[in-house]
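Here's a slice of the assembly, chains where they normally sit.
Chain IDs A, B, C and D follow the sequence of writing; residue 1 opens each chain.
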Amino acid sequence: MARRYDSRTTTFSPEGRLYQVEYAMEAINNAGSTVGVLGKQCVILAGEKKTISKLLESGKASEKIYPIDDHVVCAVAGITSDANVLINQLRLSAQRYRYAYQEPIPVEKLVTSICDVKQQYTQFGGLRPFGVSFLFAGYDDHYGFQLYHTDPSGNLSGWKATAIGVNNQTAQGILKTDWHEDMSTKDCLDLVAKVLVKSMDTATPTAETLEFGVLTLNKDKEVAFRMLSDDEINTLMAAAKPEKPDDEE
Amino acid sequence: MARRYDSRTTTFSPEGRLYQVEYAMEAINNAGSTVGVLGKQCVILAGEKKTISKLLESGKASEKIYPIDDHVVCAVAGITSDANVLINQLRLSAQRYRYAYQEPIPVEKLVTSICDVKQQYTQFGGLRPFGVSFLFAGYDDHYGFQLYHTDPSGNLSGWKATAIGVNNQTAQGILKTDWHEDMSTKDCLDLVAKVLVKSMDTATPTAETLEFGVLTLNKDKEVAFRMLSDDEINTLMAAAKPEKPDDEE
Amino acid sequence: MARRYDSRTTTFSPEGRLYQVEYAMEAINNAGSTVGVLGKQCVILAGEKKTISKLLESGKASEKIYPIDDHVVCAVAGITSDANVLINQLRLSAQRYRYAYQEPIPVEKLVTSICDVKQQYTQFGGLRPFGVSFLFAGYDDHYGFQLYHTDPSGNLSGWKATAIGVNNQTAQGILKTDWHEDMSTKDCLDLVAKVLVKSMDTATPTAETLEFGVLTLNKDKEVAFRMLSDDEINTLMAAAKPEKPDDEE
Amino acid sequence: MARRYDSRTTTFSPEGRLYQVEYAMEAINNAGSTVGVLGKQCVILAGEKKTISKLLESGKASEKIYPIDDHVVCAVAGITSDANVLINQLRLSAQRYRYAYQEPIPVEKLVTSICDVKQQYTQFGGLRPFGVSFLFAGYDDHYGFQLYHTDPSGNLSGWKATAIGVNNQTAQGILKTDWHEDMSTKDCLDLVAKVLVKSMDTATPTAETLEFGVLTLNKDKEVAFRMLSDDEINTLMAAAKPEKPDDEE
C-alpha cells in the first residue's frame, strides 16, 4: 500500500506521512556512528568514518567533522556530497554575518537557516531531500555551549547529548544513562568513547576509523576548536574498551 | 477507487474531494494534543510534546508554542519544519506592519495572510500542502482576545475553545461541555489541564511533555505572554488528575 | 471509460467533457444550501453554515456571506480557502476601480473579472479549478439590483432567483413556482426562508446554522447591506416552518 | 488503440490525428444549434440557448451572440467561459486597431488573429484546446458582408451559410438546398428559422430559447447590428413551423 505514495516528496500518504523524507532519513541510519556531548565547558563531536583505507589521505576532505566558523563545528552523517553543498552555505552565512555585524553569528540562527533550506527540498517537486543529518557544536555569548541536531526533513532540536547513524538506539541509551550535568571535558570524551565502543560495528575501533573534535574555551576565554590526534583517540578508545570481553558487558 | 485521485493536489476526486489535502490533515490528527481556550481576560494555549527525552535542551527550538509578536502566539501541530517556514513569514509580516503603521498588526489580518499562503500550496502542481495546523492566540484593541485555528487547506475559523491533534474529538467534547462565558484565567488553565489529562495517551502527563502559554493583559493593561514554569504545569496537571483512577472516570 | 480522462483539467474526454471541472462542481453540490433572490427593491442572499459549534466565534471569518464593496456582496458555496483567495481579488478590483474612476465598479464588470480568473484554472496544466461557486448580489445605477451566479468553470449567469449547494434541485423548483415580479423585501425573505426549510437537511434550521444578508436602498437612496440578526432569522424560519410536520407536506 | 494517443494535444496518433483536438470539437457538436446566413445586404446569426429558465435574467450574460465591434458580431457554440476569454481578446484587438488606424479592423484580419491563439493551444503541452467554435458576422468596405467559422483547431473558413452544434448535418443540408445568391434579409431570416425548426431538439422552439442577431446597413449606409425582439422571433418561428406536424416531414 505504502508504495503508491513513496516516490515523490510532494505526495502525502493517506496517514499523512512523507515517505520520501523518511527514506532519506533511513540513509542516515546506515551512516557511521556520530555522537555529540555537551559538557560544562565543552562540546564534543565524534564519528566513525565508513570508508577506511590506509591509502586515504587523512588530512584531505575529512569525512565526518567540518569547521564552519571559529565558534561552530558540525559532524556529518549521510551523503557527503549533499553535506558539502550545505556546508558551503553555512560557511558563507557565518562569514556574511560576521562581516555585517562584526561579531560571530548566533549558533541557533545559523543552524535554523540551513534547516529552512532543507525543508524547501521536501515540499517542491523535481527535487529530493538532502540525504544528510548534522550535529552542530557551537558556542556563543548568549547561550554558551550548544549542541543541535538537524535531519533531512529540516527538523531542528537542541540536545545535551545525542547520537545518530548506525546503532543510534544503543548509543542514545548509554547517553541517557551516563550523561549528567557539569561533566568535565575529560568526562565527556570518556563518555563519547564508551558510546562509540558500544555502537560501532567494528570490534576494536581505532584512530584510523574515528574522528574526535573538541570545542572549548582556551585560557584567554576564546572559543577554540581542535581535532584530537591519533594518539589521543587511541588512548581514549583503549580506556573505553571493556576490560573483559564479556558479551553484552 | 479513491486511490486514482489521491496523489496530486491538483486532482479533484469525482465527489469533489481533494485527497492530498485530507491526507495532510491526517498528519495533524496524529500530532500531539494541542488545546486553546479563550477566557474573559486571557487566551491559553497548551500542547503535548511528542519527542521527549531528558537529554533534549528544553529552551531551544521549543516544539509546540512560538511567539509571533508581542500580541500573537501560536501553537503548532504537525510537521515542525513546515511550521518553521510559516512562522518566519508570520514574524516578518507582523514586524513589517508594525514598522509601516507604528502599531501591532490586527490578529485576524495576520492569520489570514498565512492562510492564503497555505491555500496556494493546495492548488498548484509540483507542491504539497503544508502539513501543519496552527492555533493562534492574539489580542488587539478592536476584537480583544482571540483564538483562531488554521488547517493545511488554508481554512480559518475563530473559536472560543478548540483542540487539535490526537483525540481531538474527546477534547472538543469536554470543551463543549465545560466552557462558559467569563471564565477567569485560572478557570481556563484548569479546563485546559482537564482536557489534556483526558486526551493525551500518556497516563500521567507532566511538565516534561507539556507546554503552557498564557496571553493576558498585565497591570499596565499591556498585552503580555508567558510560558508556565514546570512547577506551575505540574501543579495544574496534578489538580486535573481524577482523584481515583476510575476507568473512564 | 470516463476514468481515463478525468485526472487533468487539460484533457478532454472523447465526448468533449472536462471531468476535472465537473468534479469541482460536484464539491459544490455537497456544500451548504445557498439561496439568492432578487426583489423589487432588494437582493437577498442566505446560506447554511456546515461547520456548527457553539464554540465557534460567530463574528470572525463568517463562513457564507462576504461583502466585497458597499454595493456588492457574495455568498460562497464550496472550498472556503479557495473562496478567500478570490474574494481578496474581488475586493482589490473593486477598490482599484473606485480609486481610478471615483465611482463604484459596475457589478457585471466585477463579476466577469473573477470568471476569467476561474477559467484560466481550467485550461492550464499543473493547476486545479477553484472549487467554489459564488452568488453575487449587487446594485448599480445602470442595471439596478442584480443577482449573479459563477461556477468553477468560470461560467457566469444572471438570475432572478437561484439556489446552489445541497438539494439545489428542490430549492430551484420552489423558486420557479413561487418567485414573481415585484416582490417586496418581506416577500423575498419569506421565500428564501421557505426554500431553506425545504432544502436543508436539518429538520429545524435556526439562526445558529444560517446567515441572511439583505442588500437594499436606504432612505437616502443609497445602497446598504446588512446581515440579519439571530432573532430576525429565527422569526423568519419559524414562520416558514410548515405548521404541521406532514411528511413531504 | 486510439486511446493510447488521445490524452495530450502534443501527441499524434499513428494515422496523424490529434485526438484531443477532435474531442474538443465533439463538445461543440453537442452545443445548441447555431446558424449563420449571408444575404445580399445582411448577415444573420442565430442560436439556441441550452440553459433555459424563466428565472434567468435574459439581458445579462447573453449565452449565444456577442458583439465584438460595431461591424463584427459572433455567435458562440461550446464552453462559454472559454469563449469569454477569447471575446475579450477580440474586442481588445478591434479597439486597438481602430485606435491605431482610425478605421474599423478588417473582418478577416480580426478573425485570423484569434485563430492563431487557438492553434497555439493545440501544439503545446500543459494546455488544452479552447472548447469553442465561433460564427463571425462582419462587414467591411473591402469584402462587404462576410461570414466566418473557426473551430477549436484554429481552422478558419469563409461561408455563405453554415451551421454548427447539435444536428449540424441536417442544418447544413437544408442550407445547401435552400440558400441562393441575392437573398433579401427577410429571405435569410426565414431560412434561418426553417433550419432551426428542423435541427433543434425542442419540438416548438420559441423566443425563450433562441437569439437572433442581424447585421445590416442602415439608411445612412452605416453598418448596424441589432438583436431581434422576442415577438419578432416568435413570429418568425411560427411561420417556419411545418403546417402539419408530419413525422420527418
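Quick note on the criterion: a contact is a pair of C-beta atoms (placed from the backbone, for glycine too) under 8 Å apart; a residue touches a chain by one contact, two chains touch by 3 or more.
Values in this document were obtained by computation on a predicted structure and should not be read as measured data.
Depicted are 4 of the identical subunits; the complete assembly encoded in this structure file consists of 7 such copies.
Just so we're on the same page, only the chains that are shown with their structure count from here on.
Rounded to a multiple of 5, the C-alpha superposition of chain C onto chain D involves a rotation of 50 degrees. Averaging Cα coordinates per chain places chain A and chain C 57 Å apart. Distance between chain centres (mean CA atoms), chain B to chain C: 31 Å.
Between the CA-based centres of chain A and chain D the separation comes to 71 Å, rounded to the whole angstrom.
Touching of two or more other chains is recorded for residues 8-9, 125-126 of chain C.
Viewed as a contact network, the protein chains form an open path, each link joining two chains that touch.
Chain contact summary for the complex, chain A toward chain B: residues 4-5, 8-18, 108, 112, 115-116, 118-120, 122-126, 143, 146-148, 153-162, 172, 175-176, 179.
Interface residues of chain B facing chain A in the complex, by the touch rule stated above, are 3, 6-9, 19-20, 23-30, 51, 53-57, 59-61, 63, 79-82, 84-85, 88, 121, 125-131.
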